[in-house]
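Starting off with a structure, shown below.
Then we have chain A:
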Amino acid sequence: MGAADQNTITRQKPRLMLAEPMLTMRGIVRNFGDVQALRGVDVTVYPGEVLGIVGESGSGKSTLLRMMNLEDTPEAGSYHLSLPDHQDSNLFSLDRFQRRMLRARHIGIVYQNPHIGLLMGHTSSGNVAERLLVAGNRNFAELRERARLSLAASEFPVERMDATPRELSGGMQQRVQLAKAIALEPAVLLLDEPTTGLDVSVQALVLDTLKRLQRDRAITMVLVSHDLGVIRTMADRVVVMRRGEVVEQGLADQIFQDPQHPYTQQLVHAKL
Partner candidate 1 sequence: MSLKDLTKPWTAFNYGFLDESAKRELRRKMLKAIAIPGYQVPYASREVPMARGWGTGGLQVTLTLLKPDAVVKVIDQGADDSVNAVSIRKFFNRVGGSAETEDTSQATIIQSRHRVPEEKLRADQVLVLQVPNPEPLRPVQPDMSIAREMHGDADYGQLWLVLYEQLVKSGRIMQGTEYPSLVNGRYVITPSPIPRWDVKKLHQAEHLTFLSAGREKRIYAIPPFTNVEPLVFDDVPYRVEDHQDKTCYRTDVTGFFMNELPQEDGSSLYELSDSNFGIKHLKNSQGETLTIGETWYKNGRMD
Partner candidate 2 sequence: MAYVATRGGEHAIEQAERLFRSDLGKISAARVSEIKTSLPYLVDRVMGEASLYEPDLAALALAQAGGELSEAVLLLRAYRTTQPRIGYAKTIEQADLFTVRRISAAFKDIPGGQILGPTLDYSHRLLRVEVLTGEDYVPEPVIASETPAPAEQPSLTAWQKAQGLIADHATDDVAPENIPDLTREPLLFPAPRAHKLQSLARAETGGVLALGYSTMRGYGDIHPTVNELRLAEAPVRLRHPNGTVFNAGRVRVSQAEIITKSAKLELGFSATFGWNEVKVISAATLDRASAQDAPHAASTEEFVLYHTEPVESSGFCIHFKLPHYVTFQSSLDAIRRVKADNVENGKAPEPVNEKEPAL
């Protein structure tokens, strides 16, 4: 047993153990000056599951998500996605251009702040179409149709597909981000506090959409949130992070009903 393992409580393996992992990160270390944001984190995500990452602010969960989106490079660690053309390569060794292409084709992300994820002055359909354009689609009719389908799948009212995000509500903006993220059927969909800041009723609707998408399309998702309620609604499996380390991970039901690590207990009981 390694040192990291002693600090992490890992219990039963997930129920979907049939497939090879979709996403594997090993030994991720990231320092910002004197601050150790990530101290040797291991994460595995299996095809079709929703992995929830929970922790207070400063726990390193958002830094980890940015790594998964290849926006940042760690001091140490490896990152693999189960993709036909990147089977054995550590994705952190890709150059900026390769990262951009990989992101464009295989990774979808929904940010808490839609200003980061969307071009607010362009049409909503255009925001989705840009994804397809970057991937090389050059047929206007097809771009329109695929943007429409993707927006529809995100339960966005397609009659407003040519409105700009600026003209839309916060919930609708998140649906546009989602449509953009799933337009190319990503290997993994990253969700960074996707419903934080929305009204509770709107939050529930967006989560419903995410669940339906997950059920219908079996999209692999990584959901980062400080909100245990959101994690509990969505996640199959949960990783609990604290001060740059994974303190506990396991099936969602186990984590919520029978937390083992004192920190997890504290989190869960505070919530309940």
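The rule we apply is simple: contacts are C-beta pairs under 8 Å (C-beta built on N, C-alpha and C of every residue); 3 or more make two chains touch, one makes a residue touch a chain; residues count from 1.
Behind the choice of candidates: all candidates are chains of the complex that A comes from, given by their letters.
Everything numeric here is computed off the predicted structure, so don't read it as measured data.
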Name the candidate, out of 1 or 2, that touches chain A somewhere in the complex. 1
Which of the residues in chain A come into contact with candidate 1 in the complex? 96-97, 100, 104, 119, 122-123, 125-126, 129-131, 133-134, 138-144, 162
